[in-house]
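Here it is, the structure in full.
Excluded from the complex is one protein chain; the other protein chains are retained at their positions.
The block that comes next holds subunit A.
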Amino acid sequence: MPRTRIPVVAGWFTEDTAEEGFRLLGTRCSGCRSVHFPREDDHCRNPGCPGGELEEVALSKRGTVWSCTDGRYRPPPPYVSDPAVPWVPYTLVAVELAAERMVVLGQAAPGVGVGDLPVGSVVEVVPGVLEEDPAADTVHTTWHWRPVAVEALS
């Protein structure tokens, strides 16, 4: 039996899609076209907005690195990690999405370091695992950013 896959936050990204179809989900205001991620379902944050409906929208799959860093020390709760297991640093990357004109943060895919993510390089969003809970037989899923191989850029 595969473990039950639960998104770390419901509604922030597509579920049950193949990797090619995986996207972050935000909301877009029908009044001013502003995009919100994390999704804003109550109100548009543009003070000049004439008013509109907030509709779910899939964000661009690809963006460029705005900046990146890593976490060499275990973050405090509510980040979930087993203190008995040695800490494995992960990379955080801020990605600029051209169509949405915004920057979105995320973890990089496992094994991707800051050296793989020069500012301005192209990355794409892929499904990832945040943590597994063997006792509850569940997996918390998330999104990861992964460099796009240069030859795949055509």
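Heads up, the rule we're going with is that contacts are C-beta pairs under 8 Å (C-beta built on N, C-alpha and C of every residue); 3 or more make two chains touch, one makes a residue touch a chain; residues count from 1.
Keep in mind that, in the parts below, contacts and distances are computed from a predicted model.
**Q** So which of "Sarcosine oxidase subunit alpha", "Thioester reductase (TE) domain-containing protein", "Iron complex transport system permease protein" or "Putative lipid-transfer protein Ltp1 (Thiolase?)" is the UniProt name of the chain that got left out?
**A** Of the names offered in "Sarcosine oxidase subunit alpha", "Thioester reductase (TE) domain-containing protein", "Iron complex transport system permease protein" or "Putative lipid-transfer protein Ltp1 (Thiolase?)", the absent chain's UniProt record gives "Putative lipid-transfer protein Ltp1 (Thiolase?)".
**Q** Out of A:Ala58, A:Val103, A:Val126 or A:Val148, which touches the unshown chain?
**A** Reading the full complex, the residue touching the unseen chain is A:Val103.
**Q** In the complete assembly, which of A:Ile6, A:Ala58, A:Ala94 or A:Val122 touches the absent chain?
**A** Final answer for the missing-chain contact: A:Ala94.
**Q** Quickly run down the residues of subunit A that touch the omitted chain.
**A** Those residues of subunit A that touch the unshown chain are 8-9, 26, 29, 32-38, 45-49, 66-73, 75-81, 90, 92, 94, 100-107, 114, 118-120, 130, 142.
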